[in-house]
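With one protein chain removed, the remaining protein chains of the complex are shown where they sit.
Chain lettering (A, B, C, D and E) follows the sequence in which the chains are written, and residue indices restart at 1 in each chain.
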Amino acid sequence: MRIKVINPNTTQSMTDKIGACARAAARPGTEVIAVSPAMGPVSIESHYDEALATPGLLAEIAAGEAAGVDAYLIACFGDPGLKAARELARGPVLGIAEAAMHAASFIGSRFTVVTTLARTMGQAHHLAEAYGMARFCARVRACELPVLELEDPRSNARARIVDECRRALDEDGCDVLVLGCAGMADLCRSLSEELGVPVIDGVSAGVTLLESLVSLGLKTSKRGELAHPLPKPMTGLMQPFALGLGAR
Amino acid sequence: MRIKVINPNTTQSMTDKIGACARAAARPGTEVIAVSPAMGPVSIESHYDEALATPGLLAEIAAGEAAGVDAYLIACFGDPGLKAARELARGPVLGIAEAAMHAASFIGSRFTVVTTLARTMGQAHHLAEAYGMARFCARVRACELPVLELEDPRSNARARIVDECRRALDEDGCDVLVLGCAGMADLCRSLSEELGVPVIDGVSAGVTLLESLVSLGLKTSKRGELAHPLPKPMTGLMQPFALGLGAR
Amino acid sequence: MRIKVINPNTTQSMTDKIGACARAAARPGTEVIAVSPAMGPVSIESHYDEALATPGLLAEIAAGEAAGVDAYLIACFGDPGLKAARELARGPVLGIAEAAMHAASFIGSRFTVVTTLARTMGQAHHLAEAYGMARFCARVRACELPVLELEDPRSNARARIVDECRRALDEDGCDVLVLGCAGMADLCRSLSEELGVPVIDGVSAGVTLLESLVSLGLKTSKRGELAHPLPKPMTGLMQPFALGLGAR
Amino acid sequence: MRIKVINPNTTQSMTDKIGACARAAARPGTEVIAVSPAMGPVSIESHYDEALATPGLLAEIAAGEAAGVDAYLIACFGDPGLKAARELARGPVLGIAEAAMHAASFIGSRFTVVTTLARTMGQAHHLAEAYGMARFCARVRACELPVLELEDPRSNARARIVDECRRALDEDGCDVLVLGCAGMADLCRSLSEELGVPVIDGVSAGVTLLESLVSLGLKTSKRGELAHPLPKPMTGLMQPFALGLGAR
Amino acid sequence: MRIKVINPNTTQSMTDKIGACARAAARPGTEVIAVSPAMGPVSIESHYDEALATPGLLAEIAAGEAAGVDAYLIACFGDPGLKAARELARGPVLGIAEAAMHAASFIGSRFTVVTTLARTMGQAHHLAEAYGMARFCARVRACELPVLELEDPRSNARARIVDECRRALDEDGCDVLVLGCAGMADLCRSLSEELGVPVIDGVSAGVTLLESLVSLGLKTSKRGELAHPLPKPMTGLMQPFALGLGAR
Partner (left out) sequence: MRIKVINPNTTQSMTDKIGACARAAARPGTEVIAVSPAMGPVSIESHYDEALATPGLLAEIAAGEAAGVDAYLIACFGDPGLKAARELARGPVLGIAEAAMHAASFIGSRFTVVTTLARTMGQAHHLAEAYGMARFCARVRACELPVLELEDPRSNARARIVDECRRALDEDGCDVLVLGCAGMADLCRSLSEELGVPVIDGVSAGVTLLESLVSLGLKTSKRGELAHPLPKPMTGLMQPFALGLGAR
């Protein structure tokens, strides 16, 4: 099967890392296509960034549909554009926050999310509630790390994440940790070994959950809210996003 | 004061109607600027449409900031881009679903939303919950009217809306009705007279609530989640949305 | 339009202060009538005080109806008698806790309420939940200030409020502050300037929200729970509150 | 022990009926004192009626405290003045809606409330939520019976209540019925026999739950929100309600 | 009436203590039958222990039904097997967590549970939510006391419980304390005197609440979810639990 992993920001080094983690998690027969959109912000740290990453993300979904992709993963912890992507896609679409939070609820009682900047904590809480996972979320914590510092090998990003994880285990009554940024995906295994509790990265979790859904033959329901968008004109810069009348 | 009312779709006749309703609701000293974005879908009937309307909406917010606008109203019942708009704006920003639902909670016990297509009902429910208004929402109903039929004087749109409103009053135990589309704004007064209960249009409600907030000197808090977005490069079609380092 | 602001306690100095704040917030064409009831407690610091303030409050609503008042504000943060007042009134009625909490949700992510005595915190939480605003309420804090100390210029009330506000900003993850007593209304602007975040006073917020509702032509729905009370005899001290058969 | 059952309306025939039901439910050693207040509405069918019944109710609590009463039952399904009564009382205080809903949750999965006028349904829902019982409440139904028709032996009140109960069992998926008015207390046993499911009357349930609490030595906590009200002047008609400085 | 109090663990000293507390709380005419099951764990400190205590508990319910017992109390704070027991029993069945939490909600604003091992806190939270009592639960605290240490007079169990209770009063904003283990039942009165707030033990609370329900003639509804289990074969060790076709 073919799974397209879309890093909604346009920083290729992060896309490469995400792709490597996704491939490491995938089954032998799964082809992982890791891409960044052709347009959008270099990192996603605000609702504004999310909004402007979404058109490029949707273009990648549309391209994937044309190419017969089986499933999609949105590899940013804010899960931008998830419902719009589901409208476009025949197959299943997951966000990494969604994947990670659900997986956490399967193996523990309560999880803490450790994320980058404090300003993104609200979005993590919002998603936890939207997915029904708020009851399992002990707390959301931030390291005040800008996303792109995770790409800089000279930064002390890992040490700060470890420190915040330890505080979570000491203070939050949690038994699982969730990494709150796709850029942390490569740290997952080593953190789990160091901390002695399950640590969940949404990129690898998402890929394997999508493999499950595809192997079950489950596709996005086209009966109601998630039916294919109605074809209609788009104007200005958004013209390329107009769906043709013969789109489906 | 200057309030910018942004119809996030690009259908000028709807923008004109919205502008007229907004002006009719505004105080004498308020200048209402009603616009459509320079890019985006001609109507908003899906999450996909919302996502592609948002960049154009945000460009209008950014332009409003440069022009010293005091407050903004997002005139589509899905309230697309609301949090991103709040990050950009110094002054307050409201969505019309938000404005209408809050106003309904002030004057009744339970409201029913009467909207256009059934596929948008999920978004109305989602917003009711996000705003804390779900406890006041008796039901969301759809007329299965495409948005642009509201612009066609030969359609029987008003009759179908009246019928659905009557069913709501008969079956839902509601005492207030909320119109679920900016394109219905012009029907509000006459429906209320015909039905004998308060009927709320989010365009006029939103304009007057913004007047309240501006007159109180209340602006969007810049302390946490809604702080101004961090400046960073954008690529491809989204380059024009990059915020300069000197943006704030 | 005429808005009646009812301070449900019978301390005239507080009524005067509330009236001044209400007038400062109102539009030029709005007549603010600020009153205390002719009966009831000198301050409201318990459910018992609220219960005994309510008849006098309702007498003021009834008098306002006879005089053709357009809207009413209940200027005590416990919002006593709100639903009963709505039954009596044709126009809209708001409580200051209700007004302040809704306004806070329009301009920030999470608010903290800073109130007087700790024993009133439960009522603030109760109202936040009843209004759907609990999801926006980070915390309720008390300064352990008796209400009437706010009227004593020699007290250090303002300093204690500032201290508690600072603790809220440090510890609660809030981005907006809500003043939890009508007697704090005069401190709102200066606190906001000193603390650098929006600070909301329900008296001024309530007056302007009522102006919005009145200008929209929105009145309390008379279809269900909030219909005018049925006329019936009252006995003993409550005889004056009997509604005549010809009342409506 | 001595339990004071306060019918908050001033219709003596209803008080007599309530007293008889309370005495029939009480243990041999319990003295039931059934009273109506000296002031207030003849029936309670609105928030306005509740508000004006509350001072008389509180006077009865205060008199009970002076007389050494052990516990109090508020015998109106709106549970008016419950928290204020708890502040005044040393012993426990229950409302009949509270008692009935909790008892229902002990013996079934979901209950339906059958009440008098539809306009009071909102209050029943509000109480179910405030007590945490909303999850057990399948539905609230009204017979559109004015309260005092329950006192008229020529009315067909019982037949209408039976009809509504049968509809509840057919349509609501409930397994317990709760009577939504103290004036229905005498019907409880015969309805249960006729309908073949548990039917709960809050008057008898409340008396026996209070007996439980008193026998356990449990009194209203005076540590926080429910501490005795602070002594302070009351003005006008409310002067008799001022609590002396030596009150406690 | 006859009330059977089942300590679901098989430690007789604890059963004796529970029986003594139950008898001390019961009315003169009530016969309390305190038993341990003939099979199961010596203490209950995990979901595993609960699961293995439940068959023995249900055998005691079945034996009670044969003997005409009127009501049952499950005397372990995890309330194991409660719904299954309700299916078997004609009369009412309560768990001690259920009884204690409801009683706490009658006499205060918010309670803290003080329990034994931290690993059981999740179950206490789960029950608070299932009973609708989560809104009254300020916090659940553990002393890290194994259950059977409560049976050892040389342990310092009481001192550790007192310490945790004091921390609860200092930090949690609670006004009532709930003891989180049947083995603490004998400490209830003395803790309440020492701490100056109501302290609730579910054993005595449960017995008196059951007396209330029995005296009201209320039995478990047999209409839906709690109807008697269908007769069917059981295999292996569970053969003795097969309900005969003539069981009811």
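Everything below uses one rule, namely that a residue touches a chain if its C-beta (ideal position, glycine included) is under 8 Å from a C-beta of that chain, and two chains touch if they have at least 3 such contacts.
The model shown is predicted, which means the values in this text are computed figures rather than measured ones.
Engineer: Considering the whole complex, which of A:I6, A:A25, A:V140 or A:A157 touches the chain not shown?
Structural biologist: Among A:I6, A:A25, A:V140 or A:A157, only A:A25 touches the chain that is not shown.
Engineer: Among E:G56, E:G108 or E:P198, which one is in touch with the chain left out?
Structural biologist: For the chain that is not drawn, the touching residue is E:G56.
Engineer: In the full complex, which residues of chain E touch the absent chain?
Structural biologist: Residue positions of chain E that touch the missing chain: 10, 37-43, 45-52, 54-56, 58, 81, 83-84, 86-88, 118-123, 126, 130, 146, 224-225, 227, 229-230, 232-241, 243.
Engineer: List the residues of chain A that touch the chain left out of this view.
Structural biologist: Against the missing chain, chain A presents residues 25, 27, 92, 94, 98, 102-103, 105-110, 131-136, 169, 173-176, 189, 192, 196-198, 200, 204-205, 208-209, 211-213, 215-221, 223-226.
The rule is short, and it goes like this: only the chains that are shown with their structure count from here on.
Engineer: Between chain A and chain E, what's the gap in Å when you average each chain's C-alpha atoms?
Structural biologist: Chain A and chain E have C-alpha centres separated by 44 Å.
Engineer: Please list all residues of chain C that touch 2 or more other chains.
Structural biologist: Within chain C, the residues that touch at least two other chains are 86, 109, 121-122, 173, 224-225.
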